[in-house]
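Every protein chain except one is present and positioned as in the full complex.
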Amino acid sequence: MKPFIMKTADTRGSFSPSLIIGIVATAALFCVPSFVQSPYALHMMILLFLSTIVGESWNIIGGYTGQYSVGHAAYYGAGAYGTLILLHKWDIPPWYGMWAGIAAALVLSLIIGSICFRLRGPYFVLASIAVAEIVRITVLNTPGLTNGAEGILLSDLPPLTIGGTVITDFVSKVPFYYISLVLAIFTIVVTWLLQNSKLGYYFQAIREDQDAAHSLGISLKLYKNIALAISAVLTSLAGSFYAIYIKFIDPTTVLALDLSVQIVLIAIIGGIGTIYGPMIGAMVLVPLSEALRSNVIAQGLINSGLVREDSGPGIFLKEHLAHAHVLIYGILVVVVILFMPDGVLGFVKKLTKKRG
Amino acid sequence: MTFSVFVQALISGILVGGVYALIGIGLTIIFGVMRVINFAHGDLMMVGMYLTYFLFTLAGIDPFLSVIITIPLMFIFGGILQKVFINRIIGTLPQNQILLTIGLGLIMSNTAMLAFTSDYKILTTTYSSSSVNILGISVSQPLAVSFLITAGITALLYWFFMKTDTGQAIRATAQDREAAQLMGINVKRMSIISFGLGASLAGTAGALISPTYYIFPQVGSAFTLKAFVITVLGGMGSILGATLGGVIIGVVESVGAVTISSDWKDVLVFSIFLLVLLIKPAGLMGKSRM
Partner (left out) sequence: MAILEIKHVSKFFGGLAANSDVSFAMTEGMIMGLIGPNGAGKTTLFNCITGYYAPSKGEVRFKGKLMNGLEPDAVCKLGMARTWQKVRPLAKMTVADNVMVGALCRTNSLKTARDLAMEQIKVVKLDKKVNFLAGGLTIGERKKLEVARVLATKPELLLLDEVMGGLNPAESEDIIQLILDIKKTGITQMVIEHDMKAIMRISDRIVVLNSGEKLAEGAPEEIVSNPEVVTAYLGESH
């Protein structure tokens, strides 16, 4: 085996260049709505932030602690349903409702943790999937509370008022842009803080070698549960945001296995167990998804002359490629696992090392 | 709920359980030999279902007869999957293996969706709704036939693993891959054969179940999860365990549907799964190492 005499990639120090880039980028992102008015562009950015949030959150339990949950939709759905049920049924504003989502996600994570963490690797994956499915089916079958398969449709968000002044009435996308940006930064900061803390060291030790970690004074139960709880809470925040932004949720959109797989994909495409990984994953998946959905790719293939518009493949592409994004996810997963197990970041590193 | 309804559910459950057992056996063989958790297993079954459907609608071949075609075709398909994709990740992180098979499953189900649309297809034969009278109890005929075929296949499998050289080589590989290799067994080929076998069993289960189930691209995922419950319940790597597990789950589902409700039967199944993982993760036949 070629010895990898690499120095640690992830920055540990307090005032590293990455931090400065991060601050500059954040400032820039905050200014964007002043220059960009297009609701479509803002929507894309919001999706990017949302994907970053779920990716970074998953990373805490999956990438850093090495416990691959493929059932994170349960926490996302907990946030979404918690928020909307309270709003829809009892007119409780989402700033309070999201706490219900957080509480539900926390309880779920503790239950899942206590059952599943004694299981190793693949069995943990299976158990996480089973629990998420139980949650989904339960939500589906309790229409009294959740409207079942119909889902919950929100007509209007109550305006945000502080004191007597209305801050926003949530008609434009701009407030959502800022909320999701703040959430994304929050998640990234939490990850960064964790990375540079005792918790972070312990999480990674558990990932690297569970038994060794155990023998070094690390309580596996305690720390796995802490990691999962943090991850669950952050994911539920994302779900709550999704609910008030899109204003429609049902078990298929916020609790399905597809969603759980997508979340994992975001984290592993970029590079698992790194802060940048999920951001890169989001930057790959969101535009790709959108390009498929809006037929940009199909149109592009046709315009470039590779495919004739009225040919069999041409018609097929135009009609169907839009629905194919899950297929593309599947292909991406396979490609990443086979050829880029360390994600885009790892792949790039390998390339640059070979040259340097 | 009357006693006769209960008995009917019980018998149906056992019959369906036979088909479930096939799915479970396929999965457990794959895990036993390669320690790969095949998350695309249900989708392999879906492929078998569509294969059977088209053989029926386009060529008029009865689904139970077409098993003769399905088995070898699915075997080849499985072998190709193993050789091209799965062989590359044996021995890597189990989490990566699961993700790879999840990806393959997504590709299969979504290709089916693009090719055949999400419309539910129904395969109706002349005997799809007929029933047979066994010991005074009315039982669905297709279920009864599929149970018989399952029993036959299981007997064949038993003969294969116990009496043939290849079968024993596969068992050796499952027990200790390195030792088997040292003894001169081509473990890569054994893996290909095992995956082919697992795929053909899944495909056959799909074929057998197609007269009585809706056929649609996403049908696989429900069965994948069920397959895992069955194999964990029975003990990963144990064929007898998978058989038992299949029958138990078939019965639980069937009886659960008439006692509690059919909406919640999946929750029941998953709860059993979690219970097994909690109490005796090695399953009934407890061969796995965890």
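Letters are used for the chains, namely A and B, taken in the order the chains are written, and counting of residues starts over at 1 for each.
FYI, contacts are C-beta pairs under 8 Å (C-beta built on N, C-alpha and C of every residue); 3 or more make two chains touch, one makes a residue touch a chain.
All figures in this text were calculated on a predicted structure; none of them were measured in a lab.
> Omitted chain: which shown chains does it touch?
Computed over the complete complex, the missing chain touches A.
> Determine which one of A:17, A:217 or A:305 touches the chain that has been left out.
Reading the full complex, the residue touching the unseen chain is A:217.
> Tell me which residue among A:197, A:252 or A:294 touches the hidden chain in the full complex.
Per the contact definition at the top, the residue touching the missing chain is A:197.
> In terms of residues, what is the contact footprint of the unshown chain on subunit A?
Residues of subunit A in contact with the hidden chain: 3-8, 196-198, 201-202, 204-205, 208-209, 211-220, 273.
The rule is short, and it goes like this: only the chains that are shown with their structure count from here on.
> Just give me the whole-number Å value for how far the CA centre of subunit A lies from that of subunit B.
32
> Inside the complex, what are the residues of subunit B that reach subunit A?
These residues of subunit B touch subunit A: 37, 85, 88-89, 92-100, 102-107, 110-111, 113-114, 221, 225, 228-229, 232, 263-264, 266-267, 270-271, 273-274, 277-278, 281, 290.
> List the residues on subunit A that touch subunit B in their complex, please.
66, 68, 70, 115-116, 118-123, 125-127, 129-131, 133-134, 137-138, 140-141, 257, 261, 264, 268, 320, 323-324, 326-327, 329-334, 337-338, 341
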